[in-house]
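Left out: one protein chain. Kept in place: all the others.
Our next item is chain A:
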Amino acid sequence: MEGGGASGPILPFRQFVLKVHSRCDLACDHCYVYEHADQSWRGRPTTMSPETIALVAERIADHVRGHGLDEIHVVLHGGEPLLAGRDRLASVATELRRRLDGLCRLDLRIHTNGMLLDDRFLDVFAAHGITVGVSLDGDRAANDRHRRYADGRSSHARAVRAVELLRRRPELYAGLLCTIDVANDPIAVYEALLALRPPRVDFLLPHATWDAPPARPTPTAYADWLVKIYDRWVADGRPTTVRLFESIIRTTHGGASLTEAIGLQPSTLIVIETDGSYELVDSLKVAHEGAPVTGHHVATTSLDEVAAHPGVRARQQGLRGVSAGCRRCPLVRSCGGGLYPHRYRSGSFDNPSVYCADLFTLIGHVRATTMRAHTLPSADLDTIASGLGGAEEVERLATAQLSLRRALLAAVRRKAGQSTAWDLLTRLDREHGAALAAVLTHPYVRAWAVACLRGDAPAARLANIAAAAAVHARLDARLDVEAVGGEVHLPTIGVLEGAGEGPAALVIEDGRARLRDGGPRSLRPVLRLVSGGFSVVLEDADPYRDCHRWRPAGRLTGEQAARWQEAFEQAWQLIEKEYPSYVPAIEAGLTTIVPLLPAEEGREVSSAARDAFGAVAAALPSDPATLALLILHEFQHVKLGAVLDLLDLFDESDRRLFHAPWRDDPRPIEGLLQGTYAHLAVTDFWRVRRHAEPEPARRHFAHWRVQTAEAIETLAGSKALTPLGERFVAGMRHAIAPWLAEEVAEPAAAPGR
């Protein structure tokens, strides 16, 4: 998530709300401009002058140029913007397009109450590419509860007439905004709005704060009202976009909200009043007099300077920008603390929304009806945080990996289009699901798919995955597969040599794969390492295994493979004997070891990759104990990477770097967390090892427990952790605490691995 932080580089503005007219022809009693705490409209010019418009356009153009923005959004707003008249609106649009066309895409909108809208206005909007949104609170009874002229007359008929005009020019019709009043019948409101065939609708919670709370007949009246509409909307097959509902669904699945009303995205919006004053989002007017004021003006201040204003930055903090209570809430990524002004209480915005109970109920309802998601028991997280984790915990992580990999396959298909390989995959999925799942567990399926979606690998490998699954399923098939360097690699199956460059024609019969034009050569099956009842793939052929920090070794000779087998067997026996509490998790999650090229000067090298769950890569060390240490160390990364695939343990918008005791360079929070978690196992390794091999084990234990404990405290004090992250780090601290009290004969000396 993009985030500017409280200091550091600014986030450029991307949305500009121009108050082209400061008065309104209606007197809606729920209006935030005129009917709430801030009354600054009384002292402003009624219309934005041509001079101010020119300055505004120039400022925006400078900002776009300075930040290389490819698209911005400008909303012509009020008051009632149509009161500015056709000519003024046309001149605003002309000036904006004159300055911005060729620099960026300009999404230009106007939001109106519709009272003055006619075809001549629409001609202007069509000429200048302005789309139109209309405020309408539902059927006549609902709308006229608040949206009336000053003399009490209804605005409904005129608003509906305006929408009817827009319906005849659908390219200009942006949608309808409805402010909720729970006294209205929600279904009648929904049906009245839907009858106008809007391309988009949003339901707005009426502006309120803790100091001026909303009318609320029941504790969750607003949620209950919206749930009725939501259920009907779903039953109707979602006939139009409802921005609030779509935003909840999107954020539920980790996406971004479509509205500032919910979600954690940073606000990059600035309001420019009719007199050229820059203001923060104008709904802050509900909080207190002067709440939106920045003190800056287009004549004197650049948008970059305004972007550094504390009031702007306050709304760009992501998770750090919501109250402590909100940070502990399981729905915070959807809710985001609600609309910023709604958090206000007695001089502070550091509160949950005054609509907290409603948002919790509504979001919970939407989640319950739209999502069957993977869950992780809290106890699992605690067990993994301790540095361990049993078979069940790791199997749950592996199960979620299967969902992620299926999603990646579907995304590749969407990118690459229909193919014989996809047809085979979907057939295997329907008829031989276990066979496909067996292939998808191969770590480098994900590494390839991620590379493919980033444009760094061909989609053709989809065929190799399908072919491997067909072999497992003993399903006869013929298809073209990917060959790399004259070899066809079938994940979990093996390698066929003798292919040319480019696609290779593959034949699968009776559970065996062969090249159609490859003669009698047989498949070289994957190598395996075995120790007792535990076995992993020794992967020396997958072309996508090169995703580790170190370069992979090439194809192993028989002698090299034998050395790996000998070392693995001894290393695993050591782990089973001395580190039995690590065994169940590793047996459940470690599927593959990738040989790496040795580093220069005899340094041990090993790696785990976030996109290769289940794999550990290492250069063959000189002794089995070191291989055991490398496996324990790297499998920590494997486990934590899988946790991070599911849960946010830190605020990803936090770009700060932190000292890691074992490195010269400062690390991002994720790097520090990963390193600390891995060194928890390293500390434990030497803690145990010192009984069998006192030196150098005692020295290493003393060294690593101090460094790991220091890193844990750095993490705990970072203020970058989510509540789950705090829980995880507390679990690590709990694990190391007794080790810090253990006696070590020798003081810490030189560092070890």
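FYI, a residue touches a chain if its C-beta (ideal position, glycine included) is under 8 Å from a C-beta of that chain, and two chains touch if they have at least 3 such contacts; residues count from 1.
FYI, contacts and distances are computed from a predicted model.
Enquirer: Choose one: "4-carboxymuconolactone decarboxylase", "FXSXX-COOH protein", "RNA polymerase sigma factor" or "Aliphatic sulfonates import ATP-binding protein SsuB". The correct choice is the protein name in UniProt for the chain not shown.
Expert: "FXSXX-COOH protein"
Enquirer: Tell me which residue among A:S323, A:N464 or A:T591 touches the hidden chain in the full complex.
Expert: Counting the whole complex, the residue in contact with the absent chain is A:S323.
Enquirer: Of the residues A:L103, A:V124, A:A212 or A:L376, I need the one that contacts the missing chain.
Expert: A:L376
Enquirer: Return the single residue from A:A208, A:L303, A:C356 or A:L490 that touches the missing chain.
Expert: Residue touching the absent chain, from the options given: A:C356.
Enquirer: Which is it among A:S40, A:Q265 or A:T591 that touches the chain not included here?
Expert: Of these options, the touching residue for the absent chain is A:Q265.
Enquirer: Which of these, A:H30, A:H156, A:R243 or A:R689, touches the one chain of the complex that we don't see?
Expert: Considering the complete complex, A:R243 is the one touching the chain left out.
Enquirer: Extract the touching residues of chain A with respect to the undisplayed chain.
Expert: 2, 14-15, 17, 32, 73, 75, 77, 109, 111, 133, 174-177, 200-202, 204, 243, 249-250, 252-261, 263, 265-269, 281-283, 315, 323, 325-326, 328-331, 333, 339, 352, 356, 360, 367, 370-379, 381-382, 399-400, 402-404, 406-411, 413-415, 425-426, 429-430, 446, 450, 453-454, 611, 645-647, 652, 723-724, 727
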